[in-house]
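Presenting chain A:
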Amino acid sequence: MTELLGSLFILASLAFFAAGSIGLLRLPDVHARLHALTKADNLGLGLLVAGACLIGGHLLLALKLLLVWLLVMFASAIAANLIARHAMKDGEES
Partner candidate 1 sequence: MEITLWHLLDSLLAILLLGLAWSALSGTDLKRGVVLFMAFGLLLSLIWARLRAPDLALAEAAIGAGLSGALLLLALRDREKSENKAGQPMSLLRLATVLLMLLLAASFALAYVTAVTSNTGGRLAGLAFGNLEQSGVSNPVTAVLLNFRAYDTLLELAVLLAATLGILALGSERRPFRRPGVLLGALVTWISPLLVIVAGYLLWTGAHAPGGAFQAGALLAAAIVMLRLGGMTSEQLPHPLLQGWLLASGIAAFMLAGYLATFHDLAFLQYPAGWAGLLILLIESAAMLSIALSLGLAYLGGSPSGWDERSSRGKRS
Partner candidate 2 sequence: MMLTQLIFGIAGGLLFAMGLRSALIRESLLARILAVNVSGAGIFLAFVAIAYRGLEETPDPVPHALVLTGIVVAVSATALALALRRRLEEADDE
């Protein structure tokens, strides 16, 4: 039962990863693309981590996976901010 739920989570996460990729490809400028990327990606990884925790079974693995997810959210939020500001400065200079 938990395994079934886990695989459902993982399949659902794929939709968010796909949305992130397509957004990155289709949206018109850096800032819009950034938006698609961070929102979809973090939700996607979150669902995947939840699914993997359910399938993987033991506590230590689940804790590690949770840490991975939190770190990715933290890092990508900051990275997105850095890239956005850098893009803005470039826009002013040119």
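Heads up, the rule we're going with is that a residue touches a chain if its C-beta (ideal position, glycine included) is under 8 Å from a C-beta of that chain, and two chains touch if they have at least 3 such contacts; residues count from 1.
How were these picked? Simply put, all candidates are chains of the complex that A comes from, given by their letters.
Everything numeric in this text was worked out from a predicted model, so none of it was measured.
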Quiz item: What candidate from 1 or 2 touches chain A in the complex under consideration?
Solution: 1
Exercise. Over in the complex, which chain A residues touch candidate 1? Could you list them?
Key: 71, 74-75, 78, 81-82
